[in-house]
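A single protein chain has been omitted; all remaining protein chains appear in their positions.
The chains carry the letters A, B and C, assigned in the order they are written, with residues numbered from 1 in each.
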Amino acid sequence: MTLSLSLGEYQRYGRQMILSGFGLQGQIKLKQSSVVVVGAGGLGCPALQYLAAAGVGTLGIVDHDVVESSNLQRQILHTEDRLGVSKVASAATAIRGINSNVKVDAYQEMISPSNAVGILESYDVILDCTDNPATRYLLSDAAVLLRKPLVSGAAQRYDGQLCVYNLGEDGPCYRCLFPKAPEPGLASSCEETGILGAVTGVIGNLQALEAIKIITGLHDGTTALLLYSALSHSPFRSIRVRKKQVNCTVCGTGGSAALDVVNTDYIAFCGGPTRDWVKTGQ
Amino acid sequence: MTLSLSLGEYQRYGRQMILSGFGLQGQIKLKQSSVVVVGAGGLGCPALQYLAAAGVGTLGIVDHDVVESSNLQRQILHTEDRLGVSKVASAATAIRGINSNVKVDAYQEMISPSNAVGILESYDVILDCTDNPATRYLLSDAAVLLRKPLVSGAAQRYDGQLCVYNLGEDGPCYRCLFPKAPEPGLASSCEETGILGAVTGVIGNLQALEAIKIITGLHDGTTALLLYSALSHSPFRSIRVRKKQVNCTVCGTGGSAALDVVNTDYIAFCGGPTRDWVKTGQ
Amino acid sequence: MTTTTITTKSVRIEFGGGLELLFANQKSHKVDLPGTMVDGKPTNVHDLILWLRDNLLKEREELFLDKNTVRPGILVLINDTDWELEGEGDYVVQNNDEIVFISTLHGG
Partner (left out) sequence: MTTTTITTKSVRIEFGGGLELLFANQKSHKVDLPGTMVDGKPTNVHDLILWLRDNLLKEREELFLDKNTVRPGILVLINDTDWELEGEGDYVVQNNDEIVFISTLHGG
C-alpha cells in the first residue's frame, strides 16, 4: 500500500487535495481504492472518465460489446477510429490517455449469475451502468452478498435516476425498493425509447461523484433517490427513501443467508428475455 | 444549408432522433447550428464533448492556455501526451476523435474587449466556461450586444451554478442579477479554493444540455438559476430569478445603445487584476 | 335541519419516468379530490390511485395498476418522500400535497 504521493501526483491532484474534507488522506484513499463499472456505455463512459481523472487506483470495466456508430452520440470515451473494437478495450485506451497511473482491469464478457461474484468481489465500490432490469437485480443481489455499496444510474429519454443502494448498515437494496420486477415489455430500452446523450452524461458523472464521496468519506451515509428530468423547469428532485426492509427477500432478516446468486434465473424473474438494445442496436 | 441527413447520420444520431420533440428537425437544427465555448477547462471540456457527440455543426473554442498536469484532474478532453499543447488544439483533437463531422474553429487567444465581438458574432449560442468575474461581465455584455443566449456555468470547491442569460425577450443578463462586481479578492479562483473535477463535469455537461435545448427548441424559455452542492443530501436547487431589469445599465431601456464593449475596462470594473489561476497555476 | 359540507382536497400530481405517456403526455396535473370517500372515510392515497384510474388515465390501465395498486416498478412519492415512510396507501391525502408517480428507468 502506498501511503504517500509523488511530486507529480501532488501537482496533478493539488486542486482537489486542497479541498476541505479531502486533503492528502482523501487522495491516498482514492489511490488505494478500486471501483468496478458494469457497462461501458452512456453511463459508464462519463463515470469512468471522472473516476480515472480523480485518481482512483484500480478501475474494472465489464462489458461484452463492441463500439458501434449508434453509440458515439453519448458514449464519449469511444471514438470513430475504434468502431468495432470491444468497448472495454476502447474505454481502457481512453482512460490510459487521461491517467496512465490507473490500473485498468478489462472484462470483455456479459455480467451473469455465474461470473458476477467472481468479478465484483475484489472491488470496493460497484457502479451499475447497465441497461436492463435483470442485470440490475443481479448486481443488487451480488452487492448485498459482497457487502459493497452499489451506485446505480439509469437514463432514458430526457430523464435520469440515481441511487446508492446497500449503503452502510441500514441502506436499502434495489429489491427493498422494488421487490417485484416490472412486467417485461414495460421495461423499455434506450433503443426503443431514445436517449439524449447529455442526460446519460449527467447521471454517469454523478455516479462517479457518489463513488468518490463514498471512498473519501465525504458521503453523509444516507440514501436518497435523485430524479432528473432535463426538460423540466426544476430538473432535479431528491427523494427520501425507505431504509433496509426487514422483509426484503435478499437483504432483510435471514435474507442474505438464503441468497444464491449463481442459481437465480434473473431473466425469468424479470418475466423472460428482455430486448438487449446493445446487442440488437444499430 | 443541408436539409437532410445521410444514412450514416441517421445511424449515429438515431437514439436522439426518436425522442419526442426532437426528431429529424431537431437533428438538422443541431447540424446547422454553431456554438462557441469560451474556456476549454473544467467546464468547457465536458460541454464540448457532449455538443460534439450530439452533432452540433460548428464548435468554436476560445482559450489562450496550454495543457498542464494540474488540469488533468478535471479537464477530461486533455491527455497526458498533450501536456504542453494548446488547450484549443488538444480539445479539437479530442472532438475530431468523437465526431469528425463537426467543424472546429480554434481560437488560441484570451477573450478580451477587443476581440470578443469579432469572435462571438458568428455563433448561435455562447457558453461561458471561464473562471473570473471580468470575463463573465465581458461575455454577458457581448451577448447582449449580439442578442445571443449565454449559457453560463461556474464551479468551485464542491459547488456549482448554472444559468442561461439573455434568453428570449425578457430574460435577464448577468448584470441584471449582479449589477456591481464583487470586490477583488472575494472572487477566489479554482487554484485558491480547490475544485472537485466531477463537479465541473456536472455543470459543463448541463451547459451542453441547455445549449442543445435552446437550439432544438426544447427549452421552455424561462430563466432559472440552478445551484448545485455536491455534498448536500438534496444537491440541486432551482431558483426563479428576476426578468430583464429596466434599469440595467446594459440590457435595460436605453442600455444596449450605450454599450461599448471595446472601450470598457472590465479588469478595472472588477476592482483591478484578479489572479489568473490558469496562468499562474501549477 | 341538515347541513351538507362538500370538501375537496386540491392535490398536485406529477408523473415521471414515462408514466406521463398514459396521462395525455402531461407530467403535471392539478386535481381536486373528494375530501372523503362514500364510506365517510377521508381520502387516502389508495383512493387517489383508483380516482386517477377513473378520472385521469387515458390508456393501458395495466401499465399503471396491478391488483388495485400501482404496478411493480412504480414508486409513489408523497411530498418528496417515499410513500413507504408515510404509510403507503393508507396515507390520508392532505390539501396541497404533491404526489409523484415515477416509473423506474432501466436504460443506460
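Here is the rule we use: a residue touches a chain if its C-beta (ideal position, glycine included) is under 8 Å from a C-beta of that chain, and two chains touch if they have at least 3 such contacts.
These numbers were taken from a predicted model, which means no experiment stands behind them.
Participant: Using the contact definition given at the top, list the shown chains touched by the missing chain.
Facilitator: Result for the missing chain's touching partners among shown chains: B.
Participant: From the list B:34, B:101, B:232 or B:264, which touches the chain that is not on show?
Facilitator: B:232
Participant: With the full complex in mind, choose from B:124, B:141 or B:159 the residue touching the hidden chain.
Facilitator: Of the listed residues, the one touching the omitted chain is B:159.
Participant: On subunit B, what residues meet the omitted chain?
Facilitator: Residues touching the hidden chain, for subunit B, are 39, 41-44, 129-133, 136, 153-157, 159-161, 177-183, 186-190, 193, 195, 200, 225, 227, 229, 232, 237-242, 277.
Convention: only the chains that are shown with their structure count from here on.
Participant: Which chain's mean C-alpha position is the greatest distance from subunit A's?
Facilitator: The chain farthest from subunit A, judged by C-alpha centres, is C.
Participant: Approximately how many whole Å separate the CA-defined centres of subunit A and subunit B?
Facilitator: Subunit A and subunit B have C-alpha centres separated by 28 Å.
Participant: Round to the nearest whole Å and give the separation of the Cα centres of subunit A and subunit C.
Facilitator: Centre-to-centre distance between subunit A and subunit C: 32 Å.
Participant: Which subunit B residues reach two or more other chains?
Facilitator: If we look for residues of subunit B contacting two or more partner chains, we find 20.
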